[in-house]
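Removed: one protein chain of the complex. Kept in place: all other protein chains.
As written, the chain order gives the labels A, B and C, with residue 1 at the start of each chain.
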Amino acid sequence: MVHPVKNSSIENSLNLFHHMYRIRTVEEEISRRYSEGKMRCPVHLSTGQEAIPSTFALTITKDDFTVSTHRGHAHYLAKGGDLNAMIAEIYGKSTGCSKGKGGSMHLIDRNVNFMGTSAIVGNSIPVGVGLALSSKLKGTDQISCIFLGDGAIEEGVFYESVNFAVVRKLPVLFICENNLYSVYSNLSVRQPIGRSIAKMVEAMGIDMSFGNDNDILANQQLMKKAINNVRSGNGPHFLEFSTYRWREHCGHNFDNNIGYRSQDEFLEWQAKDPLMLLEKSLTKDGSDTTTKLSSIKEQIDSEVAAAFEFAETSPFPNQIEAYEGVYAAIEGVPK
Amino acid sequence: MVHPVKNSSIENSLNLFHHMYRIRTVEEEISRRYSEGKMRCPVHLSTGQEAIPSTFALTITKDDFTVSTHRGHAHYLAKGGDLNAMIAEIYGKSTGCSKGKGGSMHLIDRNVNFMGTSAIVGNSIPVGVGLALSSKLKGTDQISCIFLGDGAIEEGVFYESVNFAVVRKLPVLFICENNLYSVYSNLSVRQPIGRSIAKMVEAMGIDMSFGNDNDILANQQLMKKAINNVRSGNGPHFLEFSTYRWREHCGHNFDNNIGYRSQDEFLEWQAKDPLMLLEKSLTKDGSDTTTKLSSIKEQIDSEVAAAFEFAETSPFPNQIEAYEGVYAAIEGVPK
Amino acid sequence: MSQMTYAEAINVALHEAMQLDSSVICYGLGVTDPKAVFGTTINLEKKFGPERVFDMPTSENAMTGVAIGAALNGIKSVMTHQRIDFFLLAMDQLVNGAAKWHYMFGSQNSVPITIRLIIGRGWGQGPTHSQNLQAWFSHIPGLKVVMPTTPEDAKGMLLSSIFDPNPVIFLEHRWLHSSIGEVPDGDIRVPLGKAKIVKSGKDITLVAMSYMSIEAIHAADYLEKQGISCEVIDLRTIKPLDWETLMESVSKTGHLLALDSGFSTGSVAGEIIARVSMEKFNALKLAPARLAMPDVPEPTSPALTKGFYVRAADVAEKVMDMLGKDTGQVRKDLTEPRPHDIPGKWFTGPF
Partner (left out) sequence: MSQMTYAEAINVALHEAMQLDSSVICYGLGVTDPKAVFGTTINLEKKFGPERVFDMPTSENAMTGVAIGAALNGIKSVMTHQRIDFFLLAMDQLVNGAAKWHYMFGSQNSVPITIRLIIGRGWGQGPTHSQNLQAWFSHIPGLKVVMPTTPEDAKGMLLSSIFDPNPVIFLEHRWLHSSIGEVPDGDIRVPLGKAKIVKSGKDITLVAMSYMSIEAIHAADYLEKQGISCEVIDLRTIKPLDWETLMESVSKTGHLLALDSGFSTGSVAGEIIARVSMEKFNALKLAPARLAMPDVPEPTSPALTKGFYVRAADVAEKVMDMLGKDTGQVRKDLTEPRPHDIPGKWFTGPF
């Protein structure tokens, strides 16, 4: 195996930085504007959790399928989903990726095979497995990636989905972002203390890997290996990453003051902020890199600003559309 | 630890024989009479699977809770359930343990804390966990035993139930009778080939043991240890036993001819028939034991005959009762 | 055109659909086993292979989600459950997922799945193997609900369901599987959403679905001899329901009796009474009526199910009562068959 040369390693880090910074900027901009009351739907932000989707972005291909959860902005963006359409969706505009029907919790971009997110915990997991079944039936090499949280692990449907994926050796990649919390509930009141999720899932008959602490370069290797593995026809794989969300479960505030977790815990994780650490390490690489970082930021800042501008200036859907689209039309038969 | 002396070991074997022979005789008598068309409900017989409930019968106490499945006759009897009331229930009589409302798939005997069986795969599992929660809340040392099949392992609710039992360290004993089939489906089309159920469950954070091949004396030790363990407050335990049902999934016939399993497989298991093997080994112990065996058989034969007589001569419930008992009456308020 | 049973008609439709379109797959507990879901899936695996026809783990909820996911990439799944009651485990995937997917993602995807659920009654099936929950499904926007009565409709509507771009709940009554009828060959499509007037008449409209249509026809035949002319409507589709045909009939007869195989309160029959009362109030000559199952779980003992089901005699009696005729003779003429808990003598249990 050829070791990556220094340059390509910098380039890789810049690419990771790009994705992380982009996700962070989008989430923080939502957060900044949320209290204006124009985004009238629940939002679940991923600030602090950007490392995993960013490694995903660099390895996954456009044709692969992906589904996600209520906390899906980052995954949508990482898969290459249209930023404008996402922000417009959160604003409830007709240009939204779901035409205003779905909001922040129902994101889709068919152009990049980002197939949907669900507001029901665990609900999109078997859907992802079904997409993998469809690749197998159609004989393509598309894999299907399923993002889920540590809370979703508790739903029976997760376990049923893993079992079926193993039985039929489907090309599924489960990506569990374990951020220690489900809403305000710590893992310890929901799952046995000290039990490893990844090891448990391994015992279901599946390959797994575990990535710690938002360590982005290590996690990137795990992500690459896992994706290659699944694509090679070795059956499903389960990835667990330990991570942390900075802001409140739903909404735009910080909430370390309300008592369900400690400020210390938060600060500990903030010190491991993958974005900040990567930026630090990159700026050590000389002024050329620093310049590149600035230009990435600049470019993203204006891209994000433009997306909000797009959303704000887009028209609302017409009231009548609320009543349309309940049923898909039979081909050749007018609705 | 004192090793059991020879005599008590014979006595133990005779006791096991008693329970096995009793379950066998009941099931075979149902089978013999089923085509008469007087037992008008589905029956799922346990012929071939008697070893496990028999070891259970000798260790469990009356106050402990038990729930079971569609294949629940043996568990009901092992727990000390009233034989007459069970047969009457299968005949749809008013003297039935559920007054004719439930049939073979809904057995209950409150006198021995046999709390119910369900016709829905997996359905009684969390109910058993809830009973364990109630013992803990009430501070009693009653444990809760949950019989389930290998098919029920596939239901998400099984996994959710195990998780909750571990999180709250509840006194639950899961007893999985793995008979290789769910209806006509072999394990291999439902679960990963070569994956151990017990080991998978262990990874969920639970103690487990595995008993092979209907080996009754070995299994008895596992059963005892497991029950003691759970009663000592060590949290839930999972027991898996490998076993085999002789007759068709539902109904009274043999069905090795229809093609979902082989006659060879059946014969292999029949050669390991725990009842026959135990009887053989006991008859080697001299004529005294042989006499005791005969008298056990005689006593049970007539007990079973009497139970069918009881069921056949019991009155049917009154038509009007169909409309009663949908709601429990509020105390002090007439219905 | 050939004579076949309802179960055979379903089998033929599945063969036809899988032959026509390689994106059709078929799975469910028992689909590949020797009993082949009451014979309805015979030879499918042999013909189309284990990739497209397969058994599944006892995981009703996940397997519904699998159908949704596959549908998003153009696979048309036919999933089968031997009892509707087992499918209660999958309500999240059905209602939060399948039913709303097309709508909530702005009409970019459709979810062409067909879920065959077997409903029934009798023979000691008891409280959790005998439910008729069509009212639940018809309450949910985004679902279609189909309940064919005849072998021909079973075939033609199953084909239409499979090729419909929406999730369709296809309900088969266990007592119909052995009924025999003429079934056209080939790719016949009976459109969803169109009721059938199986008997036209002028005095009263009897509206029913699935097995209840059979009881309605028996009653109408009897009533005809008593000089009462019934118009019998077999709904065939519960959602979307063919209100036009129904309203027209009631406008003509001025009388309505709605039958249902589900619990009375909140039944589809109730919705029918409501809609007719709201929209055709002036056409109604007297109060509409409903006959459905009592609001009671089905008991197991045959002694308790005596007189428990809505039978032709109940229908005939109700109609005569509504029209002011003497009902004294009805139960003597139309006695409850013996045994009352099986569809025919051929049925020996356990299912």
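Just so it is clear, contacts are C-beta pairs under 8 Å (C-beta built on N, C-alpha and C of every residue); 3 or more make two chains touch, one makes a residue touch a chain.
As the structure is a prediction and not an experimental result, all values here were calculated from the model.
Q: Can you list the shown chains that the hidden chain touches?
A: A, B, C
Q: Check the options B:C97, B:V112, B:C145 or B:L239 and report the residue that touches the missing chain.
A: B:C97
Q: Can you tell me which of B:P42, B:G156 or B:G211 touches the chain that was removed from the display?
A: Spelled out, the listed residue whose C-beta touches the missing chain is B:G156.
Q: Quick one: say which of B:I10, B:L45 or B:M115 touches the chain that got left out.
A: Per the contact definition at the top, the residue touching the missing chain is B:M115.
Q: Among A:G151, A:G211 or A:P236, single out the residue that touches the unshown chain.
A: Considering the complete complex, A:G151 is the one touching the chain left out.
Q: Tell me, which residues in chain A touch the chain that this view leaves out?
A: 35, 37, 40-43, 92-93, 96, 98, 100-106, 118-122, 151-152, 154-157, 182-185, 189-191, 250-251, 258-260, 316-319, 321-323, 326
Q: Which chain B residues touch the hidden chain?
A: 65, 67, 96-102, 106, 108, 110, 115-116, 118, 120, 123-138, 144, 156-157, 160-161, 163-164, 167, 324-331
Q: In the complete complex, the non-displayed chain touches which residues of chain C?
A: With respect to the unshown chain, the touching residues of chain C are 61, 85, 88-89, 91-92, 95-96, 99-100, 103-104, 126-128, 131, 133, 135-136, 138-142, 239, 262-263, 265-271, 273-275, 277-279, 281-282, 284, 286-290, 295-297, 299-300.
One rule holds in what follows: only the chains that are shown with their structure count from here on.
Q: Round to the nearest whole Å and give the separation of the Cα centres of chain B and chain C.
A: 36
Q: Indicate the whole-number Å distance between the mean C-alpha point of chain A and the mean C-alpha point of chain B.
A: 46
Q: So which bits of chain C are touching at least two other chains?
A: Expected reply: 54, 56-57, 59, 61-62.
Q: Mark out which residues of chain A touch at least two other chains, giving numbers and ranges.
A: 156-157, 160, 163, 167
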